[in-house]
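Complex shown without one protein chain; remaining protein chains in place.
Our next item is chain A:
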Amino acid sequence: MTELTHLTIAEARDGLKAKSFSATELAQAHLAAMEKARALNAYVLETPEQALAMAKASDERIARGEAGALEGIPLGIKDLFCTEGVTTTAGSKILGNFNPPYESTVTRNLWNDGAVMLGKLNLDEFAMGSSNETSAFGPVVSPWRRQGSNVSAGASGAIEGTHLVPGGSSGGSAAAVAAHLCLGATATDTGGSIRQPAAFTGTVGIKPTYGRVSRWGTVAFASSLDQAGPIARTVRDAAIMLRSMSGPDAKDTTCVDLPVPDFEAAVSRGVKGLKIGIPKEYRVDGMSPEIEKLWHQGAEWLRAAGAEIVEVSLPHTKYALPAYYIVAPAEASSNLARYDGVRYGLRVPGKDIVDMYEKTRAAGFGREVKRRVMIGTYVLSAGYYDAYYVRAQKLRTLIKRDFEQVYAQGIHAILTPATPSSAFGIGEKGSGDPVEMYLNDIFTVTVNMAGLPGIAVPAGLDSQGLPLGLQLIGRAFDEETLFAAGQAIEDAAGRIKLPQAWWA
């Protein structure tokens, strides 16, 4: 039998139903794997007691024939989702020992369907980053290594050598899924934070349409862009998880009142008759020939599966990233104003209240967060608002219009690379110029700006033996087509062989 930690969610669900193993055994297998993988730093908090209690409750429900859609499935939770009674940090020091007295809607939905929480996953501070290097709790080590790399588990249990990043901001989520430390994980995506780490780790990640998933109880970064989604090991698993995470929520006015389709059923729909657009503007200067080749290969796979491939144009693509670096920091500066040392988290005393605010925020926020809050403050300040913020919001209208025009031509989904390169090493990017790191999101950020759904699916390995992903962008509220087309890519590419547990 396959090791319990190596099952897919679909396989584990079937195994639990057939009583081949119990939810408790499944949780125990994962807790043991997590313990041996602490050097990866994927979890910031392990919750073995909750996990075993929830698994026991799942076993009881299974015995009574009352199993939910995710009954007994052990998941990792990005530490951006508030979990009642379990410390939630957002990867920041400023939240201190914040212990939420409420549960986020996403996690509530998962528990209602019977899922089991293994722990809270590392992330870039407030989800601001593309490498997990901005976390106040240290970087996450990718389970992937370049061919011939010297990275290894040292005698002291620490990792030796220059390891790779898992991407970010959902770096802990992607690393934990790839390293078999959970069957699936929750993640969030503001500019690419689900899809880029999924691409870097050979996993599947979907950012649903803005409004599909409730944002209530999820620590806010940029409210008009943030959307939660799953990272999993197969397209089917991502579909299973997203169905449970989604749904209307009276507590979030931006969460739509639309019924949640059976995403899993869409997985086997096939792509016959679909029109897939290839946007010429995504052929950027300096793109690696391997990525270009893979992109072409992806189009050929979809064509062979019965789709029609059409060249399309999204003329404002190049402006999405600069417009994002106005809109996202502006919203962040506003959202993060709440961390003032009064209601929760860290407080550093000062000579008066303003001094207390300033000292608290100086001590509690990391460099990247401070920089973004300051950029956001600047672009919203008197005299600069129209030149920066209003102009960026106009660009956003144009970016969305580009997509609408393409979809009006009968295109069902758009195929692009997920990232401009495979994973890079820790400390390799963005130390001098933050823009170097930001360019990671060049292919994913357009999707957030337009509020559309996007999925990253592993499609192959580069010459260093590292995974590369393709992205499919869909019409608003048509995640189903992304699951159908994503499955066609997974079928053609074959499932990526994930790394052996060299760290254990």
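FYI, a residue touches a chain if its C-beta (ideal position, glycine included) is under 8 Å from a C-beta of that chain, and two chains touch if they have at least 3 such contacts; residues count from 1.
Assume contacts and distances are computed from a predicted model.
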One chain of this complex is not shown here; going by its UniProt record, which of these names is it: "Short-subunit dehydrogenase", "Aspartyl/glutamyl-tRNA(Asn/Gln) amidotransferase subunit C", "Urea transport system permease protein" or "3-oxoacyl-[acyl-carrier-protein] synthase II"? "Aspartyl/glutamyl-tRNA(Asn/Gln) amidotransferase subunit C"
Contact with the hidden chain, among A:195, A:236 or A:396, goes to A:396
In the whole complex, not just what's shown, which of A:256, A:278 or A:498 touches the removed chain? A:256
Just to verify: which one of A:117, A:305 or A:323 makes contact with the chain not shown? A:323
Across the whole complex, list the residues on chain A that are touched by the chain not included here. 96, 98-99, 101, 209-211, 224-225, 250, 253-254, 256-257, 316, 318-319, 322-323, 325-326, 333, 337, 340-347, 349-350, 352-359, 361-362, 365, 370-371, 373-378, 381, 384, 387-388, 390-398, 400, 433-435, 438, 449-451, 476
